[in-house]
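What follows is a single structure, and I will ask about it in a moment.
Removed from the display is one protein chain of the complex; every other protein chain stays in position.
Read from first to last, the chains carry the letters A and B; within each, the first residue is number 1.
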Amino acid sequence: MTSEHRFLAHRHDEWYPVARSDRLRERPLAAMLFGTPLVVFRTRTGAAAVLVDRCPHRNVPLSLGRVRGDTLQCIYHGWEFDQDGQCRAIPGLVGDVRARERRATAFACVEQQGFVWAWGEAEAAPTREPFRLPYLGERGWTTAREELDVQASLHATAENALDVPHTAFLHGGLFRSQDRARREIDVIVRRFEDRVEAEYVGESRPPGIVAKFLAPRGGNVIHFDRFLLPSVAQVEYRLGDSGLCISAVLSPLEDYRTKLFIAFSYRLPVPGWLVQPFLRTFAMRIFRQDAWMLARQTETIERFGEENYKFTEIDILGAEIYDLLRRGRIPEPSRLTAPSERTLRITV
Amino acid sequence: MTSEHRFLAHRHDEWYPVARSDRLRERPLAAMLFGTPLVVFRTRTGAAAVLVDRCPHRNVPLSLGRVRGDTLQCIYHGWEFDQDGQCRAIPGLVGDVRARERRATAFACVEQQGFVWAWGEAEAAPTREPFRLPYLGERGWTTAREELDVQASLHATAENALDVPHTAFLHGGLFRSQDRARREIDVIVRRFEDRVEAEYVGESRPPGIVAKFLAPRGGNVIHFDRFLLPSVAQVEYRLGDSGLCISAVLSPLEDYRTKLFIAFSYRLPVPGWLVQPFLRTFAMRIFRQDAWMLARQTETIERFGEENYKFTEIDILGAEIYDLLRRGRIPEPSRLTAPSERTLRITV
Partner (left out) sequence: MTSEHRFLAHRHDEWYPVARSDRLRERPLAAMLFGTPLVVFRTRTGAAAVLVDRCPHRNVPLSLGRVRGDTLQCIYHGWEFDQDGQCRAIPGLVGDVRARERRATAFACVEQQGFVWAWGEAEAAPTREPFRLPYLGERGWTTAREELDVQASLHATAENALDVPHTAFLHGGLFRSQDRARREIDVIVRRFEDRVEAEYVGESRPPGIVAKFLAPRGGNVIHFDRFLLPSVAQVEYRLGDSGLCISAVLSPLEDYRTKLFIAFSYRLPVPGWLVQPFLRTFAMRIFRQDAWMLARQTETIERFGEENYKFTEIDILGAEIYDLLRRGRIPEPSRLTAPSERTLRITV
């Protein structure tokens, strides 16, 4: 909407998830990145592939087609494209079908940790690996995955996911309560070149019903909220051997539409399979309340024609996330070693 | 749509109704004026207040929030604003919450004659009183109130409300009949600085079923149609001690969206409580047929990209209303004393 947001949304030289692996079966899936419609499909040999969702012949969506061996076949005239976008069949045509200008546009694609990731630039060679989610596959940890479409900018979505003060209001009874006694705690904010982290010091235990699983006997829990470039919002709780880490990887569908690919990872005193249905339902309810609120926010921004935010000290990560998104990733890892650190007080 | 209409819709330095008093209870109401979304709320002490419907913090609608004592609390982070827009609470924040830039934008607001009125300019001091509807509270008079959203410009809505020739067609059987014998009558048009009035001379009695209540034994009824600045369309019938006066105060929601706040006032030979359900139902049916017609008119204007009207002598008030809206109110009352007057003939 604003030119500033268009800029924020345009870090193309990164990996973004475009589908959950377990949802990508025989039927191709429609996806989107930076406003470009994509088709994600899996060849019969199991490889995932990502093309622009438009047949170069007569411009119909390839996602309406079907997979045939190594190719995706268009529903209209039966043209077939392989995972590089090369045209491999044009039914009816006598002679060789391959011609450069008949290619579908392809995106580099890898499958990692249960998600299909696409490189944000078409026909470009990736210059790094996708973000690696922590704890996946580690001993004692269980992971569940979800996805959610949100009508909001990537920045607003990330800020919301990592914002503490709203939980007592928007999520009311579900999470924190606005009526309980409040007390002041310290928050340490650490800014790195590629991430920002808020550590909540002295919370007696995580708020609400989650606490009952993680710390049934109380105790001081370690709580971090993090934003990591290019687009990961992460909430982590730890207590002794127990831990809960929710990572939402955000994909910029359009300027004001963001898709969350979420991994819930946890190690708890009770078996993971016992906790998972409950934890997942509970967390998704919070995510959906947030999605509803963000859609109302976006509507209001559209009605007024602009964003017009006021910031306070307790909008802890919002400005930092904005700054990180604006700068983008600094590729030299040596510069990641000197974080800046500050401490502030907040009532919870 | 046209630049002319944008101009007509922009008499901001006036009062406009934004809610019916009896509808404003504990829950805040969403409203609109000149394209700006508003929230109307009532504090626990009973005062009505009008703010821009956007929290200055993260731009979500304040109308989704709830009233707490003297303040309206945002649903997202619990920020609270008083009736002047002053920020009075920011949950989680340590220290003083008041800061000029955290204010919500406020509109001057009064409650009068059963409606909540807002001054059309934000953060401005009103320079006069709202329009006073006649007959309200007078001895023997009963008043009912309604509201209606119309997809049309304020000018088209006012013209329609005061137009006689369409009643025989659009309202057909309900009102006037196009098949009955027609005869010519005189219409005296009186133009004042701030209003225009058409008096229908020699109508045997008001048309249709309304007549049966007002003048059961026939007789010559006095009939006026009036438009009064800033935005009142008024139809009045009088016969001896009996009278019926319908005033529709028009609020410009957007260029092509107008809200009618309607007061039906009458003194009849039969008790008001007996007549009211019938009269109200009958009148609202006419208003809704008009709203339907005006929406079709607006659609057509949008399809063709412009208004393109032909005028005749019997479009009695349309051109006068346009001229009044274009000039706006002349603040010196001394200039209101010399109306111009003309007489024309119309077949009814």
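Keep in mind that, in the parts below, contacts are C-beta pairs under 8 Å (C-beta built on N, C-alpha and C of every residue); 3 or more make two chains touch, one makes a residue touch a chain.
Just so it is clear, the structure is predicted and the values come from calculations on it, not from any experiment.
J.: Just one of B:Ala168, B:Ala198, B:Ala233 or B:Leu250 touches the chain that is missing; which is it?
T.: For the chain that is not drawn, the touching residue is B:Ala168.
J.: Which residue among B:Asp96, B:Glu184 or B:Asp241 touches the omitted chain?
T.: Residue touching the absent chain, from the options given: B:Glu184.
J.: Looking beyond the chains shown, say which of A:Gly78, A:Gly114 or A:Gly328 touches the absent one.
T.: Here the residue in touch with the unshown chain is A:Gly78.
J.: What residue numbers in subunit A mark contact with the hidden partner chain?
T.: 37, 53-54, 56-61, 64, 73-78, 90-94, 101-102
J.: Kindly note down the residues of subunit B that lie in touch with the hidden chain.
T.: With respect to the unshown chain, the touching residues of subunit B are 156, 163-166, 168-170, 178, 182, 184, 293, 296-297, 299-301, 303-304, 307-310, 312-314, 345-348.
To be clear about the criterion, only the chains that are shown with their structure count from here on.
J.: With chain centres defined as C-alpha means, what is the inter-centre distance between subunit A and subunit B in Å?
T.: Each chain reduced to its C-alpha mean, subunit A and subunit B end up 49 Å apart.
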